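Below you'll find the structure I mean.
A protein chain is absent from this complex, but the other protein chains hold their places.
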Amino acid sequence: MSDTAKLVFGAVLGVLYLVIGLLQMVGAVVGPLPGLDALSLTGNLFGGFVLLVVGAVFIAGVRKLAAGSGEGAIFVSVGFLLSVAFGLVELLALCALGLDAYLVGEWAEWSVADAVNPLLYLAVLGAVGFLAWGRTFLRGLTAA
Amino acid sequence: MKREIRIALTGNPNVGKTTLFNALTGSRQHVGNWPGVTVEKKTGKASRNGCEFEVVDLPGTYSLTAYSADEVVARDFILDEKPDVVVQVVDATNLERNLYLTTQLAELRTPIVVALNMADMAEAQGDPIDYRRLSAFLEIPVVRTVGTRGEGLQDLLDAAIREAETSPHHEHTIGYGNEVETLIATLVDALRTDADLSGRYPLRWLAVKLLEGDENVLAMVRGGAAFPRVEGVLSSIDADEYEAAMADKRYEAISAVLPQVRKASFREMSPSDMVDRVVTDRYLGIPIFLALMWGAFELTFTVATPFMTAIDTVVAWLAEFVAGSIEPAWLASLLGDGIIGGVGSVLIFLPNIFILFLILAILEDSGYLARAAFIMDRPLYALGLPGKSFVPMLVGFGCNVPAIMATRSIEGEKDRLLTILVNPFMSCSARLPVYILFAGVFFPEQAGSVVFFLYVLGIAVAIASAKLFRSTILPGEASPFVMEMPPYRIPTAKTALLHMWSRGSMYIRKAGTIILAGVLVVWVLASFPFGVEYGGAESFAGMIGHVLEPLVAPLGFDWKVAVALIFGFIAKEIVVGSLGTLYGTGEETLPTALLADPGLSAATALALMVFVLLYTPCVAALGVIRKETGSWKWTGFSVAYGLVVAWILAFVVGHGAGLFMGGM
Partner (left out) sequence: MMDGTCPLALLAAGTEAKVADIRAGKGMQARLFGMGFCPDARVKVQCADRGSIIVSVGDARYALSRGIAMKILVGCAKETA
């Protein structure tokens, strides 16, 4: 895939991460925002910060790509990597909490829907980008 | 034929010495990317063809002129202990710099074998090394190895056997040009008169080192018979100039060989450099770092929960089983209340510790941690701390014992001492149970924020103390920062797990020894004199508490807390267990008992948490402080300083909070 595809995809992801991160941080400070249930914001200030950071990496890459700098592609690739990494963190946390609920016998009250959060579902998009571009990038990185 | 051969593994930092050492000896220990992490002399055994090998893993060093404590260890071992064969592990992807050390080792006239490690990486980069030709040029056996996959080990040992049995050893030295060679000859003549030195070290090597202005070698010569003549020669020349000229000659010799053994390839900008552009970006570097740290702590605390629940269940079941089925009652009490309860309250944090160490190992092995240290260098430098203090500080959140040991890679003595002294303020996971208990009971709504506040307070105290020490007892600036940025690698599960284990197992050992002993002491003090109520006011523990009560009374603590704090000195987790004992409840009902105690208010609980955070390192940490600083004075200072700071801050925080919440 071309740099243009990467640029567009990175820009979409970047904006998503930034907007959702911003909403989550605002929500964490002023309390749950109405009408945003579909986004499953967690009210976790630090989680919001992480979303912003990942978004910022994407946007920095997109801006460099748009300006014609080859470095931008690396920023976007690192963005995919971060996106997937934090998705994994959240996935592991989710499994752990589920397991714990099972162990203490609160399995019935536990639901995946409650545990889903933006870092988790945005990572699905990140993973798509990672599969498209990230693997060759990683191979190049560790071979050299 | 020699049956036992001693080989020393030496080489630059991060070339895979420890990996090879593990592969050769099968021992389990630290493997990592952090430059200079091999700080201890590790020995192991291997055998091949009826030969027994004693293998020593030395710290990484760039040259034989020692600069840091690590390098002194490496050099002194080779010089003074005279291993039968020195195996220099060489990073095949970084040949030029690695061979510089080879040229120095060759002057020592010890048998050398070069292990051309990371051969897989060099080949993957399309830059394979013709090791046979390299061997021919160097006149040193060169063996191709891949430490991570255990390739080339047999060849390496075979070569070592051959080298150990060949004697005498000819010098493979490089010529430094007429002018220098004349000086070397003059110095060698002079040195010959010092019988003691000439018996122990190759004269040419001594002469070369003297010309290079090596302080250690000069110190060896000083006072000897040869000194006046040596000094005469040295004072007539400008040593600085020769040092550079000789280094030049060595690199010249190396660059003459390199094109013969590999295709010269020059990469414009490797992907590794490009990733560095992102993670060290002026604006994004620190945010990315903070985000990753958040991820690390998120994993540490959430992923551990099911494991903690499981351990908790097992311990509780065991304690109950013992209490119900063992006679006589005192034995049941010793086993149940004492050992199982006490050690159990410590074991429950194993999941936290292991997960944190695993994440650190992954970050370290991937190469990111070195970048993080680079990013944090400036902020740390502003605080008077060296950039390399960063990893010890981070490890301190897990346990201060391995953290303090990790300070060995810090070069300056003062820097190192400073890092050791402020490290205990990093809130280790042993303190967490105390926070969880008290924050959970007294601040059920804001427990998370309270715990977070304590972590931040710990960091703030560490920073303030560093500033204070810098301007008083340890004046000066942080020493300059020089650190290798290893290339990024995908960490293998095996190395990461080994790495985690080597740090985490210290904690298990601690639980099995110091904490077990501490728990027994607590039980004895709480049960005697014979016949008293367990942990009651008449027990020894109660008496000690009453004696100490006046000291902590201004903080709002009563005798029970005083006793718990004393026991917490053994290991801070014990505070929780001993309070359970002293309140005469199990850990299950301790929260209720605490809430019901009219002497404990939310403000007092806060003061107590602050006190536990800051007061004196635990016994295990003090043990390493003593060992690492080599001084009882600094160890004592660490205790005293911690106590004073804890008392003052607990007082301020407790009374401050009391004003807001009422009832101190």
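The letters A and B name the chains in turn, as written, and every chain counts its residues from 1.
By our rule, a contact is a pair of C-beta atoms (placed from the backbone, for glycine too) under 8 Å apart; a residue touches a chain by one contact, two chains touch by 3 or more.
Here the structure is a predicted model, which is why all the values come from computation and not from measurement.
Q: List the shown chains that the missing chain touches in the full complex.
A: Over the full assembly, the chain not pictured touches B.
Q: Looking at B:276, B:298, B:415 or B:628, which residue reaches the missing chain?
A: B:276
Q: Write down which of B:233, B:332, B:485 or B:643 is the residue touching the left-out chain.
A: B:485
Q: Which is it among B:5, B:20 or B:66 that touches the chain not included here?
A: B:66
Q: Using the touch definition up top, pick the residue from B:195, B:244, B:595 or B:648 that touches the left-out chain.
A: Here the residue in touch with the unshown chain is B:244.
Q: Sort through B:10, B:25 or B:93 and give me the one touching the missing partner chain.
A: B:93
Q: Touching the hidden chain in the full complex, which residues of subunit B are there? Just list them.
A: These residues touch the chain not displayed: 12, 61-63, 65-67, 71, 93-97, 100-101, 212-215, 240, 243-244, 247-248, 251, 272-273, 276-277, 280-282, 285, 370, 373-375, 377-378, 381, 387, 480-485, 487.
Keep in mind that, in the parts below, only the chains that are shown with their structure count from here on.
Q: For subunit B, which residues count as touching subunit A in their complex?
A: Interface residues on subunit B, with respect to subunit A: 121, 124-125, 267, 270-272, 274-275, 277-279, 281, 283-284, 287-288, 290-292, 294-295, 298-299, 302-306, 309-310, 313, 487-490.
Q: Which positions of subunit A touch subunit B when the two form their complex?
A: Those residues of subunit A that touch subunit B are 46-47, 49-50, 52-54, 56-57, 60, 71, 74-75, 78, 82, 85-86, 89-90, 92-93, 96-97, 99-100, 102-104, 137-138, 140-144.
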